[in-house]
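Left out: one protein chain. Kept in place: all the others.
Chain nomenclature is as follows: A and B, assigned in order of appearance, with residue numbering initiated at 1 for each chain independently.
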Amino acid sequence: MTTAALQVQAVSKQFGPVRALDGVSLELHPGEAHALIGENGAGKSTLIKLITGVYRPDVGQMHYLGEPVLFAGPRDAQAAGISTIYQEVNLVPQRSVAGNLFLGREPTNRLGLISFRQMNRQARETLLQYGITVDVRRPLGELGLGVQQMIAVARALSTDARVVIMDEPTSSLEPREVDRLVEVIGLLRRQQIAVLYVTHKLDEVFRLCQRVTVLRDGRVVHSGPVADTGRLRLVAAMLGRDVADVREHGATSFSEEHHAASGSPVLRAEALTRRPRLDGVSVDIHAGEVVGLAGLLGSGRTETAKAIFGAEPVDSGSVHVGANATVGGRPSRRWTPAAAIRHGLGMVPEDRAVEGVIGDLSVRDNIVLAALPRLTRAAFLSERRQNQLVDTFVTRLRIKLSSPNQKVRELSGGNQQKVLLARMLCLRPAVLILDEPTRGIDVGAKAEIQALIDELAGQGLGVLLISSELEEVVEGADRVLVLRDGAVVSTLQGTEISEDRIMHAIAAASLDAAETATGEQS
Amino acid sequence: MTVQAIGHRERADVLKLLEAAGVYLAIVLLMLFNLAFTPHFATVTNLRLQLVQVAPVAIVAVGMALVIATEGIDLSVGSTMALAAALIPLYIGYGAGPAIVIGLLAGVAVGLVNGGLVAFAGIQPIIATLGLLVAGRGVALVFANGRLVELFDPTLGALGNSAVLGVPISVLVVFGVAVVAGIAMRRAAFGRRVLAIGGNRAAAALAGLPVKRTLLTVYAVSGCLAAVAGVLSTARQGASDPSFVGLLIELSAITAVVVGGTPLSGGRVRIVGTLMGALLMQLITATLIQHNLPDSTARMVQAVIIVVAVYVQRGRSRA
Partner (left out) sequence: MTTVANPPTESGHGARRLSPDSLAFWIRRASAPVVLAIVLLAGSVVFGGRFASALNFGNIALDSSYLLLIATGMTLVIVSGGIDLSVGSLLALSGVLTAYASRWGSLPAVLVPLGVCALFGLANGLLIGRARIAPFIVTLASLLFARGLAFAVSNEGNHVYIIPAKTVLTRLGQARLLGLATPVWFALAVFAIGLVLLNRSRFGQAVFAIGGSEEAAELMGLPVARVKILVYVLSSVLTGCAGVLVAAQTQSGLPTIGEGRELEAIAAVVIGGTLLSGGTGSLSGTLAGVLLLKVIQNLINQVGTLNAYYQQVVSGTFLIVVVLIQSRLARRRLR
C-alpha cells in the first residue's frame, strides 16, 4: 500500500463543555475515496476544520505527505494541496461566476492587469467539462444552488490538490449532477488524489467509496473497507444501536404508528405562490397529524414554511387556521409571524443560529420571548409567571443547563433546539412548523426531540415536519408532500411512504422537466 | 492539555473582570489621583460642577445606549439638541413650559423620522441619522438665523441653575432618566424587545416581536432625550446657541456607551455603565484641564480609552 497522503492521529478538540472530537484517527490514501459518515453533531465538520487549519487540535497530530504538519488556516492548507468543498456554497454571490472560479488566481496580461476576456474564456471551458453552460459574467448568486455547488467543486479542483475533501457535496444536487460528481471523483482517483467524502447518505458511500469511517459523538466507532461492511451495520454503528434493533424499529426514535387524518384540517394553506421560489403550494394539516415536506435543497420547503408562518410575503395564496377563522388572503401584508402566533401557529426555523436563538440573552429570556404579550400586565413583565413557564418547559423537555440565567449561546446544539421548541410550546399552538429540528445536534437530543414530536402529535398537535434526513420524514410523518421547484409533485400517505418512493418522486419530476426543456429546444 | 486549558481560563477571567468593572476601577483610580494631586478637587462646588457639566452628555448617552442596543446608531443627537435650543426662544413668549414641550416634540419628531427611515425604508442607521445630523442642524440654524439669543426667563434660569436639596436639577434629570431607562430595560417587555432585536433581529421577527414599532420607539426616545439635553444646556447657559450646542456630542455619547460596557453589536445594555462612562470621560477632561494639559491631549486619551475598552470587550465575546 502506498504511504498515506494524510494521517490524522488521535486528535481531540473541545469547545467549552462540549467535546467535539475524542481521539480520532484517520488515514487517506492516494487514489482512494474514503467516506466519513456520522449523524449530525457527530463531529464530521469539526474534523474537517481541524484538517484544514481552521481549528487547532487540543491533542494529537497530523501528517501530510509524510511530514508532520499544523496549518495556520485554510489558506495554508490550500497552498499545501488540500482542497475543500464545503456543504454551504462558500463563494461570493455578488461576484461573477468566472470571478469566483479564479478569485486570487485571475489571469493577467503583460501589464499585470486582469484579462477578463481570458478569464471568461477559461471559465467557460472549465465549466463545460462539468456540463455547465452559463453566462460566466453574471453574478454567481443568480444561479441555482446545485449549479453553484458544482462551480465550487470546479474551483476546488482547479488547484493542484493532493487531497480533496468534500463535505456533503450532494445536498443541493440533482440526480444528474450527482452522476457528474461521480465521474469527477473517478477522475480524481485516477490521478492518485485522495478524496475524503463526508456524507450521511449511505447510498453514496456504497456507490463511491472504498473505505469508510464512522463517527459518533466525536469518536471513531468503525473503520474499514466498504466492501466488508453491510448497510445495516453502518446505520447501527452511526446510531450506536444493535443491528437487530435497527432492522426492527427503524433508524429514528419515531414510533411506528401512523395517525390518520380525521376531521377538518386545523391548517389549510392554499396555492401559495411567490416567484420564483413557490409555485402554488397547498398544504393541509389535521389535528394530531404529522405532515412531512420532502425535497431537495432549494425545492421550496423552507419558503413554504415561512410563507405559512407569515415570515415572508406571498404574491398570492391564502392561509386558513382553525375551523372557522380565515386569515391571510392576497398579498398578505397583515399576515406576519405575530399574527400567525396569535392564531395558534408556531415555527422553529431552519437555522437556529441565524434565525432562532438570541445568543447573548439568557435561556429564560429566549424561552419567554414569543410569549411576552401574555406575560405583561401594564407593560411590566411578571417575573413569577416567567419563571413558572421556564421551569415547566425546562423540565418537560429535559433541557440541560446550569441555570436559566445562563446565556443560551453556552448550551449545546441539542439543548438550544429544545429552547426554541419551548419558546413555541409556551404559546400552546395548534400547529407547529418544524424546519430541520434535528440538524446539527447529538444523537441523544435527536432521539428525545423525535420522541417529543410523536408525543405532541399524540396529544393533538398538528405538525409540519421538514427534514433533509429522509428517514426522519419516512418514519415520522403520517403523510408526505414531495416538493420540487416550489410545487407539490407527489403526496404519499401512510404505508405508501418510503425513501425509494420519495426519491423516485423527486427524480421523476426532474426527468419530466428535462424532457420539457429539451423538447422546447428542438 | 490541562495546563493549556487553565491558562486560557485565567486570561478570560481577568478580561471578564476588566470588562465588567474596568470603568468603575478607572473612575476610582482617577478620583484618588485627583484627591491627591489636584487642588480644590474635593470641594462640593467642584464636584457639583463636574456633575452639571456631564449631565447633557449623560442624558444623550442613555438614549444612545438604547439605540446601540438595537445594533443601530444615532448620529443626529447633537443636531437635535441644537434644534430644541433654537425653538425655545421662538416660543418662550408663551412661557417656559410650552417652549420646552415644543422643543421636546421636535426631538421626538426627529427621532420618528430616523426610526421610520431605519425601520420602514430599511436604510442603514448610520446613513439615516447622518442625513438628519446635517439637515437637523441646518434647520436649527435657519430657525435661529444662526444667531445666539439670550434668554431671561426665570423658570428657565431656575431649571438650569438652581438645585433641590443641594442637587442641581440637571443632575436630578439624569438620575430620573437613568432610573426610568433602567427599569424599562429590566422589567418591561419593551426592554426585552430592544435586546432581542439587537441580539438577533431575524429571530426576534420570527418570534412575533413588533420590530418596526420598537425601532421607531427607540429612535424617538433618543431624539427626545437629546432634546432634553438641549433644553438643559440652553437653560444653564441662559442663551440659545444652535451653532455650537451639542457639537460633536454624538462622539462623546458613543464613547460613554462603549466605555461603559455596551457592545456596538447590540443585544446587551448597561445603563449605569453608560453613566459611568460619561463620568469617566468628564473626569479625564477635567483632570487634564486642572493640570494645564491641553484639550488635544484629552482627545488623544479619549481615543486610546475607546480602543482599549472595545478590545477588552472583544476578548470576552471571543472566549
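Here, a contact is a pair of C-beta atoms (placed from the backbone, for glycine too) under 8 Å apart; a residue touches a chain by one contact, two chains touch by 3 or more.
Computed from a predicted structure; not experimentally measured.
Across the entire complex, the residue among B:Ala109, B:Ile123 or B:Val149 in touch with the chain not shown is B:Ile123.
Within the full complex, the residue among A:Arg56, A:Arg75 or A:His504 touching the omitted chain is A:Arg75.
Interface residues of chain B facing the missing partner chain: 73, 117, 121-124, 126-128, 130-139, 141-142, 145-146, 251, 254, 258, 264-265, 294-300, 302-304, 306-307, 310-311, 314, 318. Interface with the hidden chain, as seen from chain A, comprises residues 73-75, 78-79, 84, 86, 90-95, 99, 103-104, 106, 108, 112-114, 128-129, 131-134, 138-139, 141-144, 146-147, 155, 174, 176, 180, 183, 276-277, 298, 484-485, 510, 513-514, 516-518, 520-521.
Following the convention adopted for this analysis, only the chains that are shown with their structure count from here on.
The mean-CA centres of chain A and chain B are about 44 angstrom from one another, to the nearest whole unit. Of all residues in chain A, only 12, 14, 58-59, 309, 311, 336-338, 340-342, 347, 349, 354-361, 365, 369-370, 372-373, 375-376, 379-381, 423 touch chain B in the complex they form. The touching residues of chain B, when paired with chain A in their complex, are 1, 4-5, 187-190, 192-193, 195-196, 199-200, 202-210, 267-268.
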